[in-house]
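Have a look at this one before I ask anything.
Of the protein chains in this complex, all but one are displayed in their positions.
== subunit A ==
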């Protein structure tokens, strides 16, 4: 652990990803230091979700290298399951296991992957459910919960594995507006607790307030990155300016195309 303290948690170099003829990522370099919260923003289809999914190899890179927690995961002989067990992921669509209760959702991987005994797994699961404010819903089934509750369970499920990196793929995009706040509050608490996080999001307020660094990606490349105050508050690149204008002021998005 101490040896890793200075080494980056994520080190992406020259990452390319193509789906058939379509090249989605065209050479991305990105490093994330321990404890850092990086928000990735960008228009839909820009490749930001693909970039995130390359970090735990839900998508395999076409070229370039991705190093996560000191392991080169683009190596074909990598034990990807071992790396994934230390990298939590939260999806846009929650993806809770529909046939299991909330508690079982949070214990199944602990038991089957980490081989923790039942009691220990349940204790850790409950701790994390408390952490996201759902300690009393362990017996519920996912379909009995609201979207916001489901997403918080998904976060607890990932946290129960004691991850050293958390990936969030548009975690609030599928939620009703009034439920977004609960999920963002959990994520903010997590960030303040020192978790290393990579967050693909459209929530500019979250990126501005919580992120250490904001990465704007468009057309498969990183266009601009830096402190939130710079990238969101004072964007330099015309594409960043246009995107932020559209996101922050959607009703006046026309007539300012600067290309």
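We adopt the following convention: contacts are C-beta pairs under 8 Å (C-beta built on N, C-alpha and C of every residue); 3 or more make two chains touch, one makes a residue touch a chain; residues count from 1.
Note that contacts and distances are computed from a predicted model.
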item	value
Name of the absent chain as recorded in UniProt (options "Uroporphyrinogen decarboxylase (URO-D)", "peptidoglycan glycosyltransferase", "Amino acid ABC transporter permease" or "Stage III sporulation protein AC")	"Amino acid ABC transporter permease"
Residue, one of A:93, A:117 or A:181, that touches the chain absent here	A:93
Candidate in contact with the missing chain, chosen from A:17, A:48 or A:84	A:84
Residue, one of A:108, A:140, A:204 or A:247, that touches the chain absent here	A:108
Contact footprint on subunit A, counting only the chain that is left out	56, 58, 81-89, 91, 93, 95-99, 108-109, 112-114, 141, 143, 154, 157-158, 161
